[in-house]
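Encoded as structure tokens, the structure appears first; notes follow it.
Left out: one protein chain. Kept in place: all the others.
Here is subunit A:
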Amino acid sequence: MFARYLLLLVLTVIAVLMSAPSIMTVFTSLKPATELGDPAWFPPLAPTFEHYVRVWTEGGFGKYFGNTVLISAIDAVVMIFIASMAAYAMVFIDFPGKLLLKFVFLLGLMIPVTAIILPLYSTVRSFGLINSHLGVILADLALAVSVFVFMFTSYFVGIPKALHEAARIDGASEFQIYRRVVLPISAPVIVTTGLLEFMWSWNDLLLRLLLLPREDMRTLSVGLLNFQGTQTRDITALSAGTVIMAVPVVALFLIFQRHFVRGMTSGAVK
């Protein structure tokens, strides 16, 4: 019994220490100027949203937020379609060269984005897509598609072949089977794919730093980085910006925790 309480106590201490940095950041973002002298772990006594308003309007975070939502949402939706279609072909259609193709997709799991950013920049530039959201979206999709092709493949393998055969015999085309038979029963992997790709896209800095140098194209990650350089003394604004960037992914995580956990353990290779 004593051991059980000790265990609970130790875990509680760890959980509190793990949450402390985030909680103190939220506290700071809500403190009026008069309370800034208080220790960081003091909650705000007269909470104010003035820093959020300032960051959102003057700091440009409203615009950056819009850019980030646009890129991440398109990334997530398009990823669901291209990865599931490719996986459908890999599982349900026979064609020559399948093994080679599997190997080519496997390569994608090994390529660290960091290692190829220089030629990636040149490639995107040769398409005239620097400072275009489309350029970042295409790069995001290319660099993560392997993970999701394999995630969909391992899910589709579990679908009884008889289901596919039956639809075939009824005269359905491959595209009809994909749309009306396979996709409707793939909700779990669709949700996981959408969530993970949205989060990766939302959080990425390197590709956005490289491919979207113009101020009005910026995402939250680049905005926060630049803000840090210019506002080192203005800790309230900085923490409000941090919270703005964190809230959407934290909210998604709390709502879909089980999907996230499953996705992150199976897609952990990236």
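As a working rule, contacts are C-beta pairs under 8 Å (C-beta built on N, C-alpha and C of every residue); 3 or more make two chains touch, one makes a residue touch a chain; residues count from 1.
Heads up, the rule we're going with is that contacts and distances are computed from a predicted model.
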| item | value |
| --- | --- |
| Chain left out of the displayed complex - its UniProt protein name, from "Predicted secreted hydrolase", "Polynucleotide kinase-phosphatase", "Carbohydrate ABC transporter membrane protein 1, CUT1 family" or "Biotin-dependent carboxyltransferase family protein" | "Carbohydrate ABC transporter membrane protein 1, CUT1 family" |
| Listed residues A:Ala33, A:Val77, A:Ile111 or A:Ile185, member touching the removed chain | A:Ile111 |
| Contact residue for the chain not shown (choose from A:Leu30, A:Val55 or A:Ala83) | A:Ala83 |
| Touch residues of subunit A, complete complex, unshown partner | 3, 7-8, 10-12, 14-16, 18-19, 21-22, 24-25, 28, 39-41, 81-83, 85-86, 88-89, 93, 95, 101, 104-124, 138-139, 141-143, 145-146, 149, 173-175, 178, 199, 202-206, 209-210, 221, 224-225, 228, 235, 238-239, 241-242, 245-246, 249-250, 252-254, 257, 260-261, 264-265, 268-269 |
